[in-house]
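Report on the structure given below.
Here the complex is missing a single protein chain, while all its other protein chains stay put.
Right, chain A next:
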Amino acid sequence: MIEVKEITKNYGRKKILKGVSFTANKGEITCLIGINGVGKTTILNAIMALTPINKGQILINGETINKNMFEKITFIPDAITMLPQMKISDAMEFMNDFYTCWNQKRATELLGFFKLNEQDRISSLSKGNTAKVNLLLGLAMDVDFVLMDEPFSGIDMFSREEIAKVFTSHLIENRGVIITTHEIGDIEHLIDKVVLLDEGIVIKEFSAEEARENEGKSVVDVMREVYQK
């Protein structure tokens, strides 16, 4: 379980996060939603200790972030971090050299899943395929938690559908996923939990299925209520 407890973050004088708390369970997909600049990426960075936080605490399986943690959790940024002249196979080798939790078998499976050719250079790939390679590099790791930053942004509908298939497949079985997205309509049926952020705080944290069952509202309905009043 990832527990985010009352974290605050300032960029200079600007307060981005003013005490954000939520939890993300293993085996569930948690979706962070909020308008641009609300601090979604900052939260993901804070979980990975890529950016210092001013106050608060983040616990992963009950422990604060330490060196061993990086074998249990992976962060997939919104843009690929590999050099463009690399082939996909080079990028995979690079990951293999640097991470002990890299799973070559799963990586090969993912190549097939996304219909990618490992001899292609990253610079030659379309935006959709680049995003798939980016996801592949993160998902092939044997970790408990996967953080995804905007995996759908700027990608065509069919590639989005292929990426969404990941969420219903065995590839994320028993893992915890935290995802940020604006394309909520695409994955409304797939997510377990929604965390709505606005003005530096969590406005609402709810289960998508319970909102439908108890209130007869879709996730988008709840968002409209929260953001458009």
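Note that contacts are C-beta pairs under 8 Å (C-beta built on N, C-alpha and C of every residue); 3 or more make two chains touch, one makes a residue touch a chain; residues count from 1.
Criterion: contacts and distances are computed from a predicted model.
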{"item": "Chain not present in the shown complex, as UniProt names it (candidates \"Probable septum site-determining protein MinC\", \"HTH-type transcriptional repressor YtrA\", \"3-ketoacyl-ACP reductase\" or \"PepSY domain-containing protein\")", "value": "\"HTH-type transcriptional repressor YtrA\""}
{"item": "Candidates A:3, A:71 or A:192 - the one touching the absent chain", "value": "A:192"}
{"item": "Chain not shown, touching residues in chain A", "value": "27-29, 164-165, 167-170, 173, 188-192, 209, 212-213, 216-221"}
